[in-house]
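As you look at this complex, bear in mind that one protein chain is not there, while each of the others sits in place.
Chain nomenclature is as follows: A and B, assigned in order of appearance, with residue numbering initiated at 1 for each chain independently.
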């Protein structure tokens, strides 16, 4: 918009004070732009925050009832502790420029904010992203991790590991960023196009979870004596579906919201070509990738298991979203269908592999976010379209784009580097942390706790209590009679029926 | 906004390059408009999408626990399959103009998008509408329909039946559209004012469900041997309330969002009269209709049954929303109260009728969306206000408006035509489809499956496992009688 005044002033030649008039008009447009863009970014941030609610419900439904309180507490604390740490230093590590390529160094405790490039709304948006990464990991190590271990790794991940990665790929100073500050050279002349974070968010969370789950080992009973996989089903499919839909809802803030601003024209001003259209396209690619992955999973699993399983479909859907997250803004809708189709098979394959290797991840988080996230990074390097890349990452004419769309292999090279670097960085930081916790006996709960459920032993009781506890209500009768009845008439139990009443 | 330059240029006379200056400034305003309108439309689309979550929870809570996995899967697949089909051809059938009045023929696979009238955000918004229609129908035939039948009818409905109807009433080419392209004649010089789709969405979904439920027959146990109605209650009122509130939340995208744009002035530029105010009014009428319907249902049902029932109130609320959807943008807030009041009695009446006729619809979807939707269409024709009609559907001087507001009977006639045409079209397409599935033995599940619950037989297990399954805990003792088991084989 800064060019507005210089463009407009000559056109107003003949006016007494043409440059002042041009300034005046252009400043009004700048204000309107701030208002629109902030509205857009803030509501996107609220949607991304809603994903935390989705995670909480998805995790709660996917674990057994006896560990529900535990997993929900971790989700609440991801958001709460993440808010404090990200305010104190996480945001500074990630975006505190001008800085070096490795880590940021300004904005601690939001000092110097607001400034031209970073307003409070940017902080809120990035915070919502940071807590998502921690949420992914808590799924991998669910049902068997000490709460103290959770507090430690979660703070470390949200406060340091994740911010550093986001600095590399998203900050203007980052060594591998596609939108690096003008004048600095790009990695392989292209930089990494990880638009909304298949790598930065999903792979980071997934690989951290992989190490945690690997070091802890599987839950008791997950593999039987003969080594066969036993499905430890979550306690509520309804919560899983609720969580999945909420994540879908929130993903519309995650992917299209990553543009941060919507008031920017691509073509000549006044035409329909602008960021608003790219934002809409991003929402469409996101939708189509998830939809395709869900349908592929539905039929793929049906062929394998013989039934139509909504839980599998939900996971497939989320895998498709995790994959498209990287390239959502730079690919065509038809390519998103390919992305979703492949990601469904990636998830199915990795789940088979995990069962074979006796790797236990209660939410399939490592497979889903790590595996599909990695596929998404590759996918972007294959299908990124020249026009979209230049619109979304402007100012570098002739930059490489997707291999299959004729843009050469450079982008693919950069993206393979991204996968390796993220894997290495997270493994080198979170791996030793989990290992140290393990050696200190702070990682895994005792077998007794695990069998009884953490809710009972650590969190003050179970999550559900449908039983009527008023002792007086029964006049001293034993606590038989569970309370949920809907039969219009009271059922008179017969002796021989009730004798087996509790055997299923 | 195109008139902006021609208006502004003479005012800037004296400037060296007045027309260039004017077009420069006006182009900036156009950009501002695109940014605002797309922001508005996209977030509205997200809200409408959240209705799918609402449907899923409402349906899940309204069926018995043993069929929960089944109904939730249909809701997820509505969205997922709907996304693909609507992308491939549904959107093209609906809005692919220029075309004829019956069906669209452009934009297959989003080709030629974006263009000035259709951007990606429009597609996303319409997709969210399309999946809502399929969601309504899946409620009517819940708990007794084969999953394969569901896949077939859902694809057909989202991909063809619904898009064609929306073309008729919402596309600029549609033969009955109130916002028809300039130069083409309107049905009864009025066209059908179905602003957000009481007819296009709710009646279509409801009538499709009516045929499905009619052909399948009631669930086992729904009517006893003496023919008396036995309520088969859903398994969780909490989920019903959750779903209802989510639908209410999403309806704010459904009705006010149907304006698509918010940056448009009605009065002289710079005054408070603009689409922004109409959008707010639409949100208010929507709210008031639902609130009135809920209260009417509360007291109406209390008088009949003697207790205060939250599930009934939720259904009444949704009935009020379904009714106001048609006229929300063209009626006054006080009229919305009338709309909601009547729709509550419409729903109560239809439910009584359904029980009398032994028609079983687990979610009351046919009565609610079909019946209240039809009432809403009539209501609009009675209470549409002249000023609002001309603001929302501009460019046609002297067009008819509501009968009770002095606008004559033409709008009512057009709306009766709409009801007949939608009923006819959906009956002629979905009726034979359901009948064919029925004859092929693909529609209804076996009675064994129905008794055991589809989750167990088709979907890999029940939805809930509150029971602790660690064998080591049980000490071999019978792990006392929890009812929801996930073992694939019955013990």
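Brief remarks on what is shown
Methods note: contacts are C-beta pairs under 8 Å (C-beta built on N, C-alpha and C of every residue); 3 or more make two chains touch, one makes a residue touch a chain.
What you see is a predicted model, and the numbers here were worked out from it, not measured in a lab.
The hidden chain makes contact, of the residues B:288, B:392 or B:437, with B:288. Of A:84, A:353 or A:447, it is A:84 that touches the chain left out of the display. For subunit B, the residues in touch with the chain missing from this view are 4, 7-8, 10-15, 25, 29, 32-33, 36-37, 39-40, 43, 47, 64-66, 220-221, 232-238, 241-242, 244-246, 248-249, 252, 256, 262-265, 268-270, 272-277, 279-281, 283-284, 287-288, 290-292, 294-295, 298, 305, 307-310, 313-314, 317, 333-334, 337, 451-453, 464, 466-467, 473-475, 477-484.
Interface residues of subunit A facing the missing partner chain: 12, 14-17, 20-21, 23-28, 30-32, 34-39, 42-43, 45-46, 49-50, 52-53, 56-57, 60, 68-69, 72-73, 75-77, 79-84, 87, 109-110, 114-116, 119-124, 127, 147, 236, 239, 242, 456, 458-473, 477-487, 490-493, 495-504.
One rule holds for everything that comes next: only the chains that are shown with their structure count from here on.
Subunit A and subunit B have Cα centroids separated by 30 Å.
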